[in-house]
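Every protein chain except one is present and positioned as in the full complex.
For chain A:
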Amino acid sequence: MLKMSPVTNSVAASEWNRAAESSPADTDSEPVCDWRKFGSLCSRDEKERAAALGVLSGTVLAFLDRVAPARAENGAVKDGTPQWERESPGGGGIDKAMLLLLLRLSRNCPFRDISEKTSQLLQTAQERGVQIPQALGQGPSFFIPVEEMVEEGVVQPILREAFVSLGRLDHVTMVMGLHTEYLACFLRTQHSLLRLDGPLPYPWRHFIAIMAVARHQCSYLVQLHTAEFLQVGGDPQWLGGLSCAPQKLRNLNELNKLLAHRPWLITKEHIEVLLKPGGEGCWSLAELIHAVVLLTHYHSLSSFVFGCGVNPEPDHEGGHAFRPPSPCPTDSPRGEGGGSVPRAEALCEALMTVPSPQAEALYDSKRLPLASVSRFVEDPDFGYEDFTRRGEQTPPTFRAQDYSWEDHGYSLMNRLYPDVGQLLDEKFQTVYNLTYNTMAMHSGVDTKMLRKAVWNYIHCVFGIRFDDYDYGDVNHLLERSLKVYIKTVACYPEKTSYSMYHAFWRHFRHSEKVHVNLLLLEARMQAALLYALRAITRYMT
């Protein structure tokens, strides 16, 4: 039978047969759910996907055959803990990983064939009595009703591309998918930072990302990059915390701390210390630039994650549960009516709903710092502090005219890390000029003033002032609740709450709120980058 099947299929199939047949005692078998093995699932070609799906379902069924009969014997299905985990301690992890993979694919895959097949498989598993994980949270964002996302989001080609190249479609990408033009730039830059040639080794890049996001206790990104870190061959020991990483990375901690919370304190001495030749863990200028871009990118990306209330991935800790769904809605105060009520109405309702206290509490409870995150942080009490409200030793205001991205930042970047300089420039421009000329229910509006006010306000929060901007406009254009939201997301994103998100711009669309978050992300990144680059320039002169 095997002989007849096409090459790809049979190779993969045989591999899977083996994997499936391996007994739990077979300790040195590789983890079955290594995502890479499903390479052809991430294919544009429908046939290839179908083949890979066939393989996948074969595996799952084989696994079920092995597990489910055992289940039937002892019959204790409703016994809180997943039974089979106890039965086969060796193979348990494998099975769990596989179920989570299925769950993730069934929830977040832009290819209909895959998501349908995987949910079918999960269904089968459940019918056979296996406890299957349930995704907590609906859709990619806690704040945004899932209807908005599905309608505009999942089918777009760019998301497919993202899935094909990354092997997963994460929630951040899905939320950003509301603004495709920007998303394309963003993915290009991120791809270049993490996966193309650069001064830093691949595992380091992810570790730096983890360090950065841990400053804001963003467990979502920590988990995402922990997985990637391992995938590119990082040393698992490092994940024990900052203290387990090489000295060189630990040296970066100070800069990380400042960039995350008070970038204006960065001086050329900080750069000097890192670049000082000799001694353990000395950085080269090129490496440092790469690291700085990564740090700022991930600091501001955690702002985005909190600002948009991005839900944990289904296969992440906190993104799923093995218990059956509880009768009361687990989270969303609005997702309920979606099925029967016409969409528009549901939307309006969702827009108007005053967030219930439970929902808020639930959201906030999810954001408690996990031990897995805090071990990457030293000096956790160091946080943002108002730029303006500091007595005598106030560093002079950063004048945008004296050191701007367009003139100075770009030139330096272009010299030290050319490709990324170009990409960042494109990204800043895209986000700065992004507009649909709409505002809430009005269209044909020039939103330039408003966008500029948001941008300049964020820069101002970080101590960057424009000579030629009248800051009265900020007060005039941005309502108080919006300012509160912006400042929270930009400076201490981990404190963002559900009510803050809902308090501002009540009549605006969610995609417009995401737009604000994009401005936030980029403005924050640019501000921190400017401080770092200015320090480097000073070091160089």
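One rule holds for everything that comes next: a contact is a pair of C-beta atoms (placed from the backbone, for glycine too) under 8 Å apart; a residue touches a chain by one contact, two chains touch by 3 or more; residues count from 1.
Methods note: contacts and distances are computed from a predicted model.
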item: The complex's invisible chain, by UniProt name, from "Guanine nucleotide-binding protein subunit beta", "Ribosomal RNA-processing protein 43", "GATOR2 complex protein WDR24" or "Putative lipoate-protein ligase A"; value: "GATOR2 complex protein WDR24"
item: Listed residues A:F382, A:Y410, A:Y492 or A:F508, member touching the removed chain; value: A:Y410
item: Residue of A:S284, A:Q401 or A:N437 in touch with the missing chain, whole complex considered; value: A:Q401
item: Chain not shown: contacting residue from A:H191, A:R250 or A:K495; value: A:H191
item: Interface with the unshown chain - residue positions in chain A; value: 2-3, 7-8, 10-12, 14-15, 17-19, 28, 30, 36-37, 39-40, 43, 48, 161, 164-165, 191, 195-197, 399, 401-402, 406-408, 410-412, 414-415, 425, 466-469, 537, 540-541
